[in-house]
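Okay, so here's the structure we're looking at.
Heads up, one of the protein chains got dropped from this complex, but the rest are sitting where they should.
A and B label the chains in the order they appear, each numbered from 1.
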Amino acid sequence: MIHFTRRDQRTMKNSSALLSLLLVASAPAASAADGKLVIEADAVVTLTGETIENGKIVIVDGRITAIGADVDAPWDAEHLDASGLIAYPGFVEAITSSGMDRPNENVDVAPFLDVRDSIDPVNAYFEDALRSGVTTLNIQQGPLCVVGARGHVVKPVGRTVEEMSIKPRAGVVLSAAPKRGKSRATQAQALRGAFGDLRRYLEKTVAEAKAGNDYAKREAMYQGREPDEESAKGRDLECSAWNVEGMKLVPRWEIDEKQAPLVSLVEGRIPAFIYCQNAMDVRVAIEIAESNGFLHKTTLVVTQDCDRAVELIAERGLPVIILGSLTRSEIDEETDEMEEIFIPKVYADAGVRFALRSNNATTQSLAYQAARCVAHGMSREDAMRAISVTPAEIIGVAKRVGSLSVGMDGNVVLYSGDPFSVEGVVQRVIIEGEAVYDRATDVRVRHLEQGETPDNTEPTDPEASEDDEAKDDEEEKEG
Amino acid sequence: MIATLSLFALSLSPVPHPAPRADKLVVYAERAYTAPGVVVTDALITIQDGKITHVRGGARASSADLRATCVTAGLVDMGFRYSSNQNTVEQSSEVTAAARIAPALDLHARGWERALRQGITTVAAFPVDRNVVGGMGAVLKTGGEPTLEARLVRADAFLRGSMGSSPSSGNRPSGTRPTNFYARRPTTRMGVEWEWRKAFYDAWQEESRGDADRPGRAELLRALSGETPVFIQAWATQDIRTAVFLAEEMAAEGMGTMRLIIGSGAEAWREPDLLVRSKAAVCLPPLPAAGRTTENAFMSMDTAAKLYEAGIPVALSAHSGYGSGNTLAEQAVYARRGGLPFDAALTAVTTMPARLLGVSDRVGTIDLGQDADLVLWNGTPFEFTTRPVGVVLDGTPLVGGETDR
Partner (left out) sequence: MLQLALLLVAPAAASDVVVVRADHLYLGHGEPIENGVLVVSDGKVTAAGVGVKAPAGAVVIEHEGWVTPGLFGAFTMDGIGSERRDDTRPLMPEARIVHSLRPRTAALARNLRAGVTTITINPDTGRPCSGASALVKTHGAKVVDAELQLCLDISYGAVKADEHPTSLASLRELLDDVLSEGAGSFGRAASGELPVIIRARDRQSLRAAASLAKGHGLRGAIFGSYWAEELVDEVAASGLGVVCDPVGVATNHRALRSVLALAAGGVDISFGLVTPANPPENLRVGAAMCVREGLDPNIALAAMTGTAAKVSGAGDQAGIIAVGRDADFVLWSGSPIELSSSLEEVWVDGHRVHGGDDE
């Protein structure tokens, strides 16, 4: 083995990091000339109707303007020859806390935080998303909270969060599963307490407004807010579960930034994603949502054996996002017999809408998860829907992404075969009419798949680590 | 396509009842992959007394007791770990060549059933890799009566040991409390290799001198001579090299030609020439999600394909995996995704491990006289969209039916 000095290895590491940066950040291959692109593929799978053989997709200014075998393309459009490939809509990751600085905060009730401040555009996670055909991601905080930050729906390309943004302030996470250090009882009480605090705050604010006190206004100005035409007005609370009289007296812009997102929540304006770890949590989640008026905007994010509460979920008509393993086993203590349960099927059989979530971008990608549903007896259509249309609906972006039809975002993934098959590999990705990924130039995929290192140098010593580099620096100082 | 399993709506029963071996069982499959490269369409497989007695194609399904879309031989996992419990390895000495795995096995552990349910019918069992030389491994079936008599296919099938850091991790150098159990064992890779070499040299020299016998010597000599294969865990390139160089050194000294099988050879793809020249076989570990795995080894997705193309015998393993993404069948799918042809994938989970373990006369193919171990699939095997839906072991359907959702 050729021995490299530490410095060489660092350089090689840096250059590979640089390369991945370039891949994400630079404008790659074919960018649509004047925002017009025509894709011609062997087949176009729209997920709204039939598959179109020899289909064409026309994208202008980021939106699909035509799909079909025989459509008129603008004379000055860029052509992307995708013969031999099949076009699919980009898949939708229903919820994720990857790609952020850190997925969880210490503060229990933190809806005033926004994941926008935490998203890291050069995180390899977004590059992985492209590689596995995911073009829309719902970035939310992790489950270690009582009420978490506001989320953000993004596409996995862009140098800044603004460039990546599809839908800001996209809902709030809550957790019925206990945060570290809490028991289920204290978690449930903390949830109730958060909304109790909200009520008390609103009542106090109304009382102060009635008393002619301008404390709220001063506090709002101190927090750096300014009223606009809409928010300068007060209005009655529109919560279906409880009320605070006199909210009309309080101009909306004056509401404390810590409480304002919760007001939106109880007024049913923003989606809620409630993490549940088991059936007990489902009950708590439903109670909290129901008693605070946002059940109709709630999606349960379920793991482990929440499916035991499937009847409760079906009764309320709630959709779910399934995290973690798709299979679990139950062992009958008396008979010692083991039963294997395929979780998505439990929900499907009960008529509950469900979305899948990838566990990684390779061995358990989104397409993999859906393929396993087929392996367990679900139809292709149902499986496909769980990684496209359903998550798009849950997130509230179904008019833009999740399927291919006129008016929707031009998010197209070109596969070399059926995405559920061994041959089905992502070759090209187009997001809003821009070609943003080409497998042929993907350095990292060659590394993962064939072990090639960037710029074809010799393999790096796997034992080089940050500790070694620190020691190295010391040695160099001494030497 | 979904398999239709009729008549036998069985769930797996852990209570051992004598298998109705004398009963005849007939299995129909639209496609039977009886051996790598051989597909029988509309196959009817007849089983009697736990063995396959007849296979023919172009048959009708109506006379069958069990029907499936596809059928393969029961899968063989030679890297199987039914448990990570260290009570299978005797750590009071770093070289325990005479230790046998059989009395330490808990045949009631849940791991066997988890293997059976994913279509693995035959496994290798060996002590957990905490010793330099752990002892003699055996080959067992994963289902049937939970007794050694019922399940043992072959005792003393290989000598198991390890290179790398697992035998030395947890050891502390002398300088710590001398009464500490772990203060006297190797603490580095070179210490591990030293123990291997010493064990072999001592055994050989004692034998040449005519010294009185001691436990472990015969086992080491059989390994040296190639009579018993040596199954050495070596994740990283440096450890694979160490294993190969050790074998070559023993041969160069005239002490014998070892038959080397590299276990968990994640980085075997880096230096295939080394393996070709030493005629070593490789059993691969499960594919990691992003390349890096145990011992910081990097396993590329095309590892199996690369080894296959170089002519190196390769077997796949799920280790202790079950559930989404971790089964042996899925390891075969990932290998295919990485470029391994279908028949080579089938080989890597049936005939190759059977051959390496020395049990080809009993398992690995669907053929006259072979044990009646079958996996029933709801479609073409080794696809993301299919899975095992039934398992027949020694002629008894043990998994399959309406109870599995």
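Here is the rule we go by: a contact is a pair of C-beta atoms (placed from the backbone, for glycine too) under 8 Å apart; a residue touches a chain by one contact, two chains touch by 3 or more.
Note that the coordinates shown come from a computational prediction; the quantities given were computed from them, not determined experimentally.
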item: Sole contact to the chain not displayed, among B:K51, B:R100, B:R154 or B:R189; value: B:R100
item: Touch with the omitted chain, as defined above, among B:Y182, B:Y201 or B:F245; value: B:Y182
item: Contact footprint on subunit A, counting only the chain that is left out; value: 333-334, 336
item: Residue ranges of subunit B at the interface with the undisplayed chain; value: 15-16, 85-92, 99-108, 127, 146, 180-182
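Quick note on the criterion: only the chains that are shown with their structure count from here on.
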item: Complex interface listing, subunit A residues touching subunit B; value: 1, 325-329, 331, 335-342, 345-346, 359-364, 367-369, 371-372, 374-377, 420-422, 425, 447-451, 459, 462-463
item: Complex contacts: residues of subunit B adjacent to subunit A; value: 2, 11-15, 110, 113-114, 117, 236-237, 269-270, 287-292, 296-298, 300-303, 323-325, 330, 333-334, 336-338, 378-379, 382-387, 403-405
